[in-house]
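A single protein chain has been removed from this complex, and every other one stays in its place.
Each chain carries a letter (A and B) given by its place in the written order, and its residues are counted from 1.
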């Protein structure tokens, strides 16, 4: 399913344009480099269309949104749409405030998004299936997350990619359950944002967004697992260092051996 | 005095809403997670009241302030005040520019703040007792810092928490001198900001702001001491990694053995 995608990513080095939050922006740039792509961050309304048009994928992340920033996201998203460049949305904190929910919905209604990466609360709430969020962290998932994700995917014509102990990725027809990952990933801020950057990196070289998202989740989770066993990893900061190193050192062979994913049709 | 506070923090996982600077925002989020709380960063005027209202503590940090950001801080601070949610102020660089001094004073006059965490120059200058600042670093303290801190505490009805070789924490009646800490902490940017996040995390679970601040300073300084002895700590970056790990690995027992604080009445 995802064989050869990482090699292709590293050969093509897609440029990934981010409009993102100020908390995790450095980590997003570094994880994009580590997986093998090229990050660029630009949010001024005067340049986002030009920058998006030069990219192979665009990430819209509302982690520290403002009204002006969401306007810039719409401009960049529409420019990307008109050129067939994939757009990935990370609706950070949707459900936590009205501004975040409305902004995520506005982007989804004005921009054609190929993947929405969120936690179970964000996706559940945007799908109208319930969930509860504390700040930007899922406190309670929808009762049936598979149904919520599938409903989301059908409603918006986008792949819903839900991070969690078991990740759920679906385009409404196909569904993948990915068990790669480790609880230590929850001890550092921004793993969700970084994962969106990795999804976008794969979308930059693979038109099937479902496959691209699965590849990203597998690589990301697997790197987390491998990082935990580093002798120097004694807490979140040393884990984070090992985690970035493992993403950089990921190989097709490690994926073949370590991938924990099963696929079904809906 | 502070026994059991860390355990309570980790059990309750208070949500700490930050309106903060772009330099150290990622470190503030990670240190909040490391001590056991839950960070969220949000600064849009349309959402700060809602986010502050959902939090157990609010941090206002003027490290890279703008007029609009200070307006948002006032909104968030007033919302928190009306709900009894503690507000912590870090007046970064007060005294370095007129904008910073005026903004800190404006926040203090419009918002009821429970703890102000600053270096000796910031607190001395805001207390009208002198001090000199270079950029955001204290270059000269007030002649009598104990008097300056006590004056500050009485004037604003807030705990003054002054970081330094010996930290001074006072509510105008009680005073604590904390000797935990290590000079290596001064080799990385943002330790002051991070400390404010830790103070807020404790304020989220302890109504006595004086106790909460003391607990935060002890944990933070002690983690710095423990980090220095890591075999891998050979400079500021490896020290920083060890430091975050030590905050995450802090325990009630380590505090009992390592706390260096003495208490007096004023």
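Note that contacts are C-beta pairs under 8 Å (C-beta built on N, C-alpha and C of every residue); 3 or more make two chains touch, one makes a residue touch a chain.
Since we're looking at a predicted model, the values are computed, not measured.
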Which of B:100, B:117 or B:174 contacts the chain that the document leaves out: B:100
Contacts of chain A with the absent chain, listed as residue ranges: 15, 17, 22, 25-26, 29-30, 33-34, 38-44, 46-47, 50-51, 54-55, 232, 240-246, 248-249
Residue numbers in chain B that touch the chain omitted from display: 21-24, 26-27, 63-67, 93, 96-100, 134-137, 187-190, 232, 234-238, 241
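The criterion applied here is as follows: only the chains that are shown with their structure count from here on.
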Between chain A and chain B, centroid-to-centroid distance (C-alpha), Å: 33
